[in-house]
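Removed: one protein chain of the complex. Kept in place: all other protein chains.
Chain IDs A, B and C follow the sequence of writing; residue 1 opens each chain.
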Amino acid sequence: MSIYQDIKEQAYHANMQLPKLNLVLFTFGNVSAADREKRVFAIKPSGVPYDELTVEKMVIVNFEGQTVEGDLRPSSDTQTHAVLYKNWEDISGIVHTHSTYATAWAQAQTAIPVFGTTHADHLTVDIPCAPPMADEMIKGNYEYETGFQIINHFESLGLSHKEVEMILVGNHAPFTWGKTADKAVYNSAVLEAVAQMALLTRQINPLAPKLKDSLVEKHYERKHGACAYYGQE
Amino acid sequence: MSIYQDIKEQAYHANMQLPKLNLVLFTFGNVSAADREKRVFAIKPSGVPYDELTVEKMVIVNFEGQTVEGDLRPSSDTQTHAVLYKNWEDISGIVHTHSTYATAWAQAQTAIPVFGTTHADHLTVDIPCAPPMADEMIKGNYEYETGFQIINHFESLGLSHKEVEMILVGNHAPFTWGKTADKAVYNSAVLEAVAQMALLTRQINPLAPKLKDSLVEKHYERKHGACAYYGQE
Amino acid sequence: MSIYQDIKEQAYHANMQLPKLNLVLFTFGNVSAADREKRVFAIKPSGVPYDELTVEKMVIVNFEGQTVEGDLRPSSDTQTHAVLYKNWEDISGIVHTHSTYATAWAQAQTAIPVFGTTHADHLTVDIPCAPPMADEMIKGNYEYETGFQIINHFESLGLSHKEVEMILVGNHAPFTWGKTADKAVYNSAVLEAVAQMALLTRQINPLAPKLKDSLVEKHYERKHGACAYYGQE
Partner (left out) sequence: MSIYQDIKEQAYHANMQLPKLNLVLFTFGNVSAADREKRVFAIKPSGVPYDELTVEKMVIVNFEGQTVEGDLRPSSDTQTHAVLYKNWEDISGIVHTHSTYATAWAQAQTAIPVFGTTHADHLTVDIPCAPPMADEMIKGNYEYETGFQIINHFESLGLSHKEVEMILVGNHAPFTWGKTADKAVYNSAVLEAVAQMALLTRQINPLAPKLKDSLVEKHYERKHGACAYYGQE
């Protein structure tokens, strides 16, 4: 049995959630699960249909982006995952999908405004949308640079990746992350729901105001604050 | 067996309807069922996934909002339920969801116009949307105040909670109620359908007129009036 | 066994198609199947959930709208069905639903323009939308008058109920019919699909032109004309 069995199982089960949650068509998505001590992550092999996935097919890659174990080629987005794991200390799961509504906002190159408490229960700011990359970055190591595009956009906005666990990459699609692969998948599903509601909100009322600060803080605090009272202890 | 077994079963079965009716993502919703004589209600525990719910996990809370039985923490919206049960004599079931279309109208801070008979079969007025709460109420006992925000908005519009069994809370999401938990769930599903149709109606015809009074009355009367002839006796 | 067993089975099976085709929420729809020789039809009982329906529960009503057999109250829309069967010689099935997109067009009081061949394969004109009824008709025998509202609108437009097997009733919802109950259900599903596509078409291109006459005729002829070559003989 692989010494990476644990993260291979985590990655497998998290990947299999994507089609159940209607977040992927065919193979348009991938999840990884990291072992931060060993500095490696397990990720979906590239282009393999979900109903042919097994725990054994997961590929182990280190934080430098080099394959460590596995016969299959890892997801084409592997370098983006590696960059994020290497630079952001506190995450152990990453998800990339082309889910319908989140991708539409990314294509529209528009951050998703915080219109309601469904959004504010998870993050207190607009869901950021990184601009498309500069041409020289695209022509270079594209997926590697995508990781930095995400990190740089967070820095330019002064955002913490511990508080905001999702981003849209302009013209492309969403990435989410979390302390576990399961949490990252959860975030992808929340993002898709919030993205749909935000579009509908503006269709009903093009002048819909954003959530006021007091309400943003209240909903976030009750789930994530020092005195959180959502869920069980 | 609990002396509250009956309402725990009602609450359990009604909660389990929410995912089947596509009204919730993850744990974004809750149903309670009240025993008005004992002045308590059974409600979903906070943050527990639907596929892990059991009758035994339902929490019993009294109309003052205090937990009476149960090992788990009750839904974070429990105080809102308590306020409504305490102040509105005739209801024995309450539902809160973040269903997609109803939530979009809530986020747009817009009442849902009565555009057709699907709506008028259930209520004769626009589905009300309470404004977001004042900052001092948010900073206080937020969920408790949400209950009063709902009651106050009904009073300001001169609405009866016996005739209008649903409301949108601005920036937040819908609440529905009824004589039983099942009826409250039914109302949540009707609200979501009516909310979707109303948005589509305005997309087809931005100047779509509301249903005229004679038709509003006719459809409501045939289901709810003294001479109702819908359904079986 | 009832002497109406045949139409009771037809009506039962056709009614059970509605939830499978996602055309109804709860009990918001009904199908009838007629025996034109006996001048009666079998129709869904009012307010009975689809998963509790049985062949035996179907109610037999004559073309004058009087119940002939059955313990349950027939659908509240029974008088509309009766009027259409009595006045239109060639139909043996009628469906009423509140399907989402067709109902939105009805609420918008707008006929559905013939934008493409999906529509033209079934009818060569816009799908008509009858105006809301006059107040005196509403206050009278409402469902009975709904039947005449449909018939009168067809007459005013010079339409044949043999060629156009569907209508929207303004502010209300669609009715469809056909030579059998199954065909009427088929028409309801086609109407819903065409209604959704037409809305999307105008969202993409508000100035989208209607299908030109030569194409309308071609598609209709290949399915319905003297030299039809769609389907098996």
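Here is the rule we use: a contact is a pair of C-beta atoms (placed from the backbone, for glycine too) under 8 Å apart; a residue touches a chain by one contact, two chains touch by 3 or more.
Treat the numbers as computed from the prediction; the structure is a model and nothing was measured.
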item	value
Chains in view that touch the one left out, judged over the entire complex	A, C
Residue, one of C:18, C:72 or C:189, that touches the chain absent here	C:189
Absent-chain contact - pick from C:2, C:87, C:118 or C:180	C:118
Options A:39, A:139 or A:179, residue touching the unrepresented chain	A:139
Residue ranges of chain A at the interface with the undisplayed chain	25-26, 28, 45-48, 72-73, 76, 98, 100-101, 103-110, 132-133, 135, 138-139, 142, 171-173, 199, 202-203
For chain C, the residues touching the chain missing from this view	115-118, 186, 189-190, 193, 196-198, 200-205, 208-209, 211-212, 214-215, 218, 222, 229-233
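By definition in this document, only the chains that are shown with their structure count from here on.
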item	value
For chain B placed onto chain C, the superposition rotation in degrees, Cα atoms, nearest 5	90
Averaged-CA centre spacing for the pair chain C and chain B, given as whole angstrom	33
Cα-centroid distance, chain A relative to chain C, in whole angstrom	46
Multi-partner residues of chain A (each touching 2 or more other chains)	none
